[in-house]
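A single protein chain has been omitted; all remaining protein chains appear in their positions.
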Amino acid sequence: MTIVVAFLVLVIGIAAWWLSTQRIMSKPWLEIGVIDEPPGAGPPAAAKIGLCVFLAVAGVLFALSISAYSMRLQAADWWPLPAPRLLWFNTGLLILASATLEWTKAQSRHASLDGVRFGLVGAGVFTLAFVVGQLVVWRELVEEGYFLASNPANAFFYLMTGLHGLHVMGGLVALARVTLRAFSADEVGVERGKLRLGVELCAIYWHFLLVVWLVLFALIAGWAGDFFEICRQALS
Amino acid sequence: MHVVLVLVVVAVGSVLFHFLSPWWWTPIASNWQYIDDTIIITFWITGVVFVAVLLFMAYCVWRFRHREGHRAAFEPENRRLETGLTVITGLGVAAMLAPGLFVWNHFITVPPDASAIEIVGQQWQWSFRLPGQDGKLGRTRVDSIADDNPLGLDRNDPDGRDDVVLQGEDLHLPIGKPIKVLLRSTDVLHDFYVPEFRAKMDILPGSSTYFWLTPTRTGTFDILCAELCGTGHPYMRGSVVVEEQVAYDAWLDGQQRRMLAQQDGTTRQKGEVKAQQ
Partner (left out) sequence: MVDVPLGVAGVPPAEVEDVELYHPKSWVTHYVFSQDAKIIAVQYSVTALSIGLVALMLSWLMRLQLAFPGALSFIDADAYYQLITMHGMMMVVYVLTALFLGGFGNYLIPLMLGARDMVFPYANMLSFWFYLLAVVVLFASFAVPGGPTGAGWTLYPPQSITAGTPGLAWGIVMMLVSLMIFIVGFTMGGLNYVVTVLQGRTRGMTLMRMPLTVWGIFTASVMALLAFPALFVGAVMMLFDRLLGTSFFMPEIIEQGARLPYGGGSPILFQHLFWFFGHPEVYIVALPAFGIVSDLISVHARRNIFGYRMMVWAIVAIGALSFVVWAHHMYVSGMNPYFGFFFATTTLIIAIPTAIKVYNWVLTLWRGDIHLTTPMLFALAFIVTFVNGGLTGLFLGNVVVDVPLSDTMFVVAHFHMVMGVAPILVIFGAIYHWYPKVTGRLLSVPLGQFHFWVTFLGAYLIFFPMHYLGLMGVPRRYYEMGETAIYPPSAHDLNIFITVMALLVGAAQLAFVFNLIWSLRHGRGAGGNPWRACSLEWQTSATPPPHGNFGKELPIVYRWAYDYNVPGAPEDFIPQNQPPLAGEIASRAP
């Protein structure tokens, strides 16, 4: 459980830093009158804050699975499964999707509607390809006899890629909505602000998905095993 | 002002109940007097706090109840008072935690001269295994469990040859000797609980847990299960008999003889079966 606690310490640290900017040492009974928020670049959109909070939640979810993984790993019946080649290709796809969204974000700032449309579709295609690729990996593994229940390593592989895949698919739904909006938006108007926000949110979420995937991939490929070994020795 | 009255009655009544009611822990039969002492310390500290808070509340409700013309004071905080209370609380907490951790350290440190016994929980009965002459318990494997080997002893392990297996029988323990209790389950969680011993520990399938104690009082004590293990959980009973060394030796001797006879019996039976084939 060290991993999830470490993650939480990070989250709590951010929360504490934020609280420290909120004048929580002040004596409210002495302050009569309007207190305006400290002048700044204007509050970020609620949706963005909402997404960040959600990322913390999803982050705990993955941190917990990794914690469970690292505890179960120590049992004697653990046989790591080979990391299929295709995973590298899929990783590439997800990186491309993430990069495309970053590019799209820049486009939306430059007010290039065509660029935004192009980027959104591109990111969607890459991501979809990633999901299909992951399914192909599952099929390959099953064909080679790495069934879900035959070993805990397999079980965790399917569980964690599955959880990640579900998050990706949820993201795809949001991406589809933003894409639709991009195609129905005209050059000016309120919609543009919303569109830009939507693109930005997608980009943030995709970067998160990418980071999570890289961590999971590192675990699956076995590099993380050494890391756990070091941790365990440091602890005991 | 029945609120005031009730608050006082609750405070005083709880204390009276504590001292006068007939329900209290059973006389201890192991070396874990320390645990009882820690509980008593905790009772005193928490009891004082409980009564103090309730009586203070009662006083406030009486003294500052609403009356015409009475106004509340405006006092947002009082740092000195709050800091003082925090410090006192911290001391009280430390006064409970320190003995607690000290005794815990004792609890998890098994003395080197403790002799090991094994207790196995199975839905819903207790079984026991004592080392034979060699003083060692043999290895076990879940996959070895069979009708004639209910605890799954590894028949190839020489240490296990002379192990005494007790099923459906009382466990006997000698008085005054430290015992390391190894706990094992073959199905679900259980918890070996003899209220008189105070010590207890969950039993896990798939791994082994332990605790230790020294029995200090002779007698027969009931074993209960203290971890939900299915429908039969409340009926998972057994008995421990704590007795003087002499009586214990005699009992152990008898058990060992019974085991040998049994083993002879089975080998002879197997031989006969072979002969017939």
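All chains are identified by letter, namely A and B, in their written order; residue positions are counted from 1 within each chain.
What we mean here is this: a contact is a pair of C-beta atoms (placed from the backbone, for glycine too) under 8 Å apart; a residue touches a chain by one contact, two chains touch by 3 or more.
Note that the structure is predicted; figures quoted are calculated from it, not measured.
One chain is not displayed; in the complete assembly it touches the shown chains A, B. Interface note for the absent chain: among A:Ala15, A:Ala111 or A:Ile230, the touching residue is A:Ala15. On the side of subunit A, touch with the chain left out of the figure occurs at residues 1, 4-5, 8, 11-12, 15-16, 19, 22-38, 43, 46-47, 49-50, 53-54, 56-57, 60-61, 64-65, 68, 71-72, 75-78, 148-149, 152, 155, 159, 163.
Although one chain is hidden here, its contacts on subunit B can still be listed: residues 3, 6-7, 10, 14, 17, 21-26, 32, 34-35, 38-39, 42, 45-46, 49-50, 53-54, 56-57, 60-61, 64-66, 70-78, 81-82, 85-86, 89-90, 93, 96-97, 100-101, 103-105, 107-108, 122-124, 142-143, 145, 183, 186-189, 191, 193, 195-196, 198-207, 209, 222, 224-235, 237.
Operating definition for what follows: only the chains that are shown with their structure count from here on.
Between subunit A and subunit B the centroid-to-centroid distance comes to 46 Å (mean Cα coordinates, whole Å).
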